[in-house]
Every structure is written in structure tokens, then in C-alpha cells.
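Of the protein chains in this complex, one is absent; all others appear in place.
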Amino acid sequence: MNDLRLRLGQNLGLLLAIGLFLLFWLVYNGLHPKGFSTAVLIQNANESFVIGAVAMAQTVPVLAGGLDLSVGAVMTLVNCLASVLVNGSGWQMVLGIVVCLAAGTLAGWVNGVVVVYGRIQPIIATLATGAVYIGIALFIRPTPGGDVDGDLSWALTNDIYEFCATYGLFDDGEAAWLAPFAWIPMPLAIMLLVIFLVWIPFRNSVTGRGVYAIGSSEGAAYMSGVRIDRCKIAAFTLAGFFAGLGGLYLALQTSSGNADVPQAGAYTLNSIAAVVIGGTSLMGGSGGAICSLIGAMVIRAISFNFRIFDIAPLLQPLFEGIVLLGAVSIGAARVFRVKNRLELLG
Amino acid sequence: MATGSLPKPASGWSLSPEDKPILIAGAFILVILAIGTAYTLATQGTASFLSPVYLLQQLQVGAFLGIVAAGAMLVILLGHIDLSIPWTLTAGAMLGSAIGGPYAIPVGLAVGMVVGLVNGLGVAYLRVPSMIFTLGVNAVMRGFMVMLTGGYAPQSTATPLMSYLATGHVLGIPMPLIVWAVLSVLVVLLLQRTSVGRYIYAIGNRERAAYLSGINTRMVIILAFIISGACSALAGVLLAGYSSKAYQGMGDPYLLPAIAAVVIGGTNILGGRGRYLGTVVGTILIVLLTSVLSVMQMPEAGRQIIYGLVIILMLLVYGRQRGVIA
Partner (left out) sequence: MTPDNSPFLELSGVSKRYGGVRALENVDFACRRGSIHAVLGENGAGKSTLIKIIAGVVQPDEGIMRLAGQPVRFRDPLAANAAGIVCIFQELSLMPDLSVADNIGISNPPRTRLGLIDKRAQRRRTEELLARVGCEDVNPLEQVKNLPLSRRQMVEIAKALGRGPRLLILDEATSALTSSDVLKVYDILKKLGEEGLSLLYISHRMHEIEALADTCSVFRNGRHIETFPAGTRGPDEIVQLMIGREMAHVYPPKPAGRGAVPPVLEVQDLRWGDRLNGVSLKVGKGEIVGLGGLDGQGQRELQLALFGVLSGLSGTILVDGKPVTLSSPAQAKHHSIGMALIPEDRKTEGLMLPMSIADNIGMAAMGSLTSGVFVDPAKERAAIQRMVDKLKIKVGDVADPVATLSGGNQQKVVIAKWLLTEPRIILLNDPTRGIDVGTKQELYQLLRDLADAGASILFYTTDYDELIGCCDRVLILYDGRIVRELQGDEIDEKAIVATSLNLPTTAETPFSAEAAP
């Protein structure tokens, strides 16, 4: 009981984010003519996947007390790479996917190495490497376009049933045991898979906890025998993997690659917003990738509502901005509760 | 250490840790010029990079970035960051030229100061991390501008004064350069000779200790953000004068180069340390690098890569920071 109270108390930010998401999403579905249907769910999940993945990417370095300004660039780089590689025969596609994810991971690893061994502040190191990654993306794909396998694209951006049907798995998805899950959108399924196979094991590994420890107090972590260098590199590497996943999915979703510099910047900045809305402290040490995923979903759910409320396109950026500003200012409520002003200062 | 408050005794001329990045960046500027000159000599047989006309022209273009970087530096010294620069700049330019007439420039600057005030209030009073609050303010400003202009470049053109400040010359010296120089003198005076300057460094080093020293830290933070907003707007006004009108997204190419210029100049991105001269040198470095690459007809892809590598290289050369346990 006491434990539960403590756990809830330590996750107030996440609870708040979940509440916000449910609010916006339920309103959207309630007012949507086809609300609460699989079609809407699939569309929502597709539109949330990339920003969710990039937000998760941003989270890991933030937990260690650094920022990664290259997540959008890595996402873009892998997006362009995927638009070249993910086609052909089955095995070629699998190889292409593996190469894409490996490229993202490698880019993240390079970030980690530059930060750790170059001893450059993460924010500025990743600003620089981000420029390099965008440059490489432009070499790969100077103009938007590409050739992504249509079947794969279809299969991975619909529900589980369609996935099975496309590849003839489980009686074309008609197997009785599959029925309860058949409606689940593939992006959601992939995300859950990644969370359970990648994030949660990382979170519970010595290295993963080391990342939290560094963000909480780097000096104390060093004194406690945490392998600082290894943990930091791991944090950036995992960020690269997540960002790469986002880029790969974007290629599937749009069937193309686009080395769009402003778009990369927008993803990076939105990822930071998602991290904050999800309740992860920018100072590091508390929060997590799941929090940021929820944060990204809040941002998306807000923009879904623009369609429903039919807000004039010219007003949408203003509304988005005000909502974003409002959301990040929610945390300010605590300022007025704090009675010891020193607690507000670093 | 932070501000040359008390000069060291004249015995022996020693290099302070803050001078090193400035000297290295200065040397690197010479390397860039040498490479550019070698290239033009080989391809065109001229040393156009070394001509005073060319250099003044580059400084004129660089002034816009330099003005933005001056404001960005004050905020970075506090340990904060101003990501609202792009649309503050654009808003200053658009609203200034929309008003027109004698009030164009004051209105433009006032817009920047109001944005800075909002940033400052959010950071100092609401204690929202500046990175995220200024990001939100940037989005709001973009929203305002899209709403006001319909997403197109506004019809109004820059006033003659704006054009003069951006393209005029006095004694052969481009006006923007003079504006930049005047601003630089003011910033140096602020940082080195006033108590507010001292407070900025103090807050950047340890806000808690600054607050307990009886410094009105909130006011200092707000002031720095106001100055940063005003600098962005000033650059916007000049830029509108330079291209004779304001346009969507005119501020976007200035944010990251401004931060890069500050950091290449040796200012600690976490605040508390750095000299203004470094920011000037960093600005010139970035402007010349961009210019040399474009003369060499480097495609965008290559430019991005070189740009990134140069930042990393410079910071590596500046030497490793101390480890965790100093």
C-alpha cells in the first residue's frame, strides 16, 4: 500500500500526461463520425509512430543529463537510407531493414563516442553531428522520392490482420486465436514489441540504471563505480536505434525518403517537447521512454482535434503553439506551491 | 576569471583559459582564408578572398548573424538558451515593415523585447526550462505570423531607413557593420563594467549562490532575455531592409549558426564562462566558412557535413574539459 503510494507519487508527471492524452483522444473520437473504429485507430497510430519513436530516442540521453539535437537528423538519414534499401526480394528487404536500424544505431554510437571521448557537451556535439547526418542524407537522396516495397508498406501500416493476410501467416490472419488481436494496428504492435524487447530490458540492466544514475548525479555515480563512459555511449546508441526506427517507419508510411532539413529540426524540437510533457526531467535522472511516448501521443492527439474542430489552417500553427506552450508550462504549477524558494534553483 | 574584473599584475603575459579558443578560432579563420585563396588562385587566378571589398562585404552579411549571436550569448552565459530567435527575428521584421514610417524600427525592436519579456517571465518566474519555454514561444510567434500574413510574404516593404541601415555605407564601411560594432561595445560594457554583467556570470555559474548573495536573479534573467529578443528583432529589421521586405522563415537559418558562433568562441554552453570577443570571432569564422564553401560550389550536402565537422574539430582542439572529479 505504502509502496503503491510511493510509486504513484514518483510518477505524477506520467499520470498527468496519460490523463491529458485520454482527454484529447477521447474528445477526438467522441466527435469523430467514425470515432472508436479500427480505421481511426490505425490512422492515429500511424501518425504517432514516428514522433513517438523520436521522442523515445530523445529520452535516453536526456535521462543521462544530456540532450540529443541529432535525433531528427538520424531519423531523416535512416528515412533516406530506407527509401533506397527497403525493396527487392524478401531477404533483400530484411537485410535492408537491418542495415537501416544498424545505421541509426551506428549514428547514435558515434554521438556517444564524440560526447564521451571528445568531451564535448552533448547539446553542441549532437548539433554538429546532426549537420553531418543531414549532409549524408542529402547525398543519399538529393531530391525527395524513393522506392519502398508496397506490400511491406501496406502490411506494416495496417492492423495485424492485414499483416498476416499480406504475408499469408496464420491462415491469412483468419486463425481463431488471432481474432482478439487482429484489430491491433501494426505500428502499435511494433511499438509494444520494442518496448518489451528493448526498452524494459535496458531499463532493468545495470547499464540502463547507470544512465539514470548519471543523470541524477554524475559525480555520485562515478564514486559509486558506475561505468560512466559505457553508460553514456549506450544512452546515445539506444537513441540512435530509436531514431532509426522512426526513420524506417516514416519511409514505410510515406513510401519515400526526404532529406528535409526543416522537418528534421521540427522532429527534434517536438521530441524535446514530448519528453517534457511525458514528465521526464530535462535535468536527467527520472522519467523514461514510455513517458515520452505518451508525451508524443499527447502532442499528436492535440493536432487530431484540429481536424474535428475544423480550425482554419491559418490558425492551426497558433493553436499548436499555444497548446504546446501551455502544456510545457503545466509543470510551473509547482512553482506556486513551493514554499522554499531555494528548491527552485539549481 | 569570468570577467576581467581585476586585471592580473602586469608581470608576465599569461594566456587565460578563455583566450585560447579565441586565438585558435582566429587562426582557423586564417586557414579558411588561405584555403579559399588557394582555390580562387588555382581556378580564377585571383585572390578575391583577400580583397578588402570582399572582406567588408562578408562582414556586412556577418553582421546579421553577429547581432543575433550577441543576444544569444547573454542568454547562454546565464546557462539558458533562446530557441525563439527564428520567429522573434521574423516577427520583428514583419511587424516593423508592416507598420512602416518612422515607427518601423522602434516597433520592430519593441516586438522583440516583448517576446524576450515573455521568455524571461516564463523562465524566471514559472521556472520552465528555457529550452522548452522558448521553443513554445517560438511556435506561438510562428502561429501569430502565419495568422497575420496568411502564410505568405507580406506585401509591405522595408522603410528607407531600414534599407539604409542594412545596405548603406559610411566612409566605405557598411552600415550593418557599424550597427554591429556599436552593439558589441554596449555588450562588452554590460558584461565587463556593470554589476548586471557580473550577475550574469554569477547566475550562469551557480544560480542558488547568486540568489543567496542577495542578487535579484529574476530581473537579471528577464533582462538578458529582453536583450536577446531585441537583438533578434534588430537583426530581423536589418535583414528586411537588406532584402527590401520581410518573408516567412527568414529567421530559420540564424538559430543554429548563432549558437555555434557563441560556442566556437569559447563560451560554455552550460553558462558562466565565455568572452564576447570569442563570439565575434566565432561569427566571422562561420560566415567566412559558409562563403568559401559556396564559392567552391560545394553542394548543400557537403556544406552540412563540413559545417558539422568544423564545430566538432574546433571543440576538440580547444582541449578536453575537466573530468567529473575536478
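Which chain is which? They are A and B, in the order written, and residues in each are numbered from 1.
Going forward, a residue touches a chain if its C-beta (ideal position, glycine included) is under 8 Å from a C-beta of that chain, and two chains touch if they have at least 3 such contacts.
Being a predicted model, the structure only gives us computed values, none of them experimental.
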Touching residue (missing chain; options B:213, B:244 or B:294): B:213
Candidates A:213, A:245, A:289 or A:302 - the one touching the absent chain: A:213
Among B:51, B:194, B:244 or B:294, the residue in touch with the chain that has been omitted: B:194
Where the missing chain touches subunit A, by residue: 2-3, 6-7, 10, 201, 204-206, 209-210, 212-213, 215-217, 219-227, 281, 284-286, 338-342
In subunit B, positions touching the absent partner: 1-9, 189, 193-195, 198-199, 201-202, 205-206, 208-216, 272-273, 325-326
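Please note the rule applied: only the chains that are shown with their structure count from here on.
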Gap in Å, rounded to a whole number, between the CA centres of subunit B and subunit A: 31
Partner subunit A, residues of subunit B touching it in the complex: 79, 83, 122, 125-129, 131-133, 135-144, 146-147, 150-151, 206-208, 211-212, 217, 249, 252, 256, 259-260, 263, 268-270, 299-309, 311-312, 315-316, 320-321, 324-325
Residues of subunit A defined as touching subunit B within the complex: 67, 114, 118-121, 123-125, 127-139, 142, 218-219, 222, 228, 259, 261-262, 269, 272-273, 276, 282, 314-322, 324-325, 328-329, 331-332, 335, 341-342, 344-346
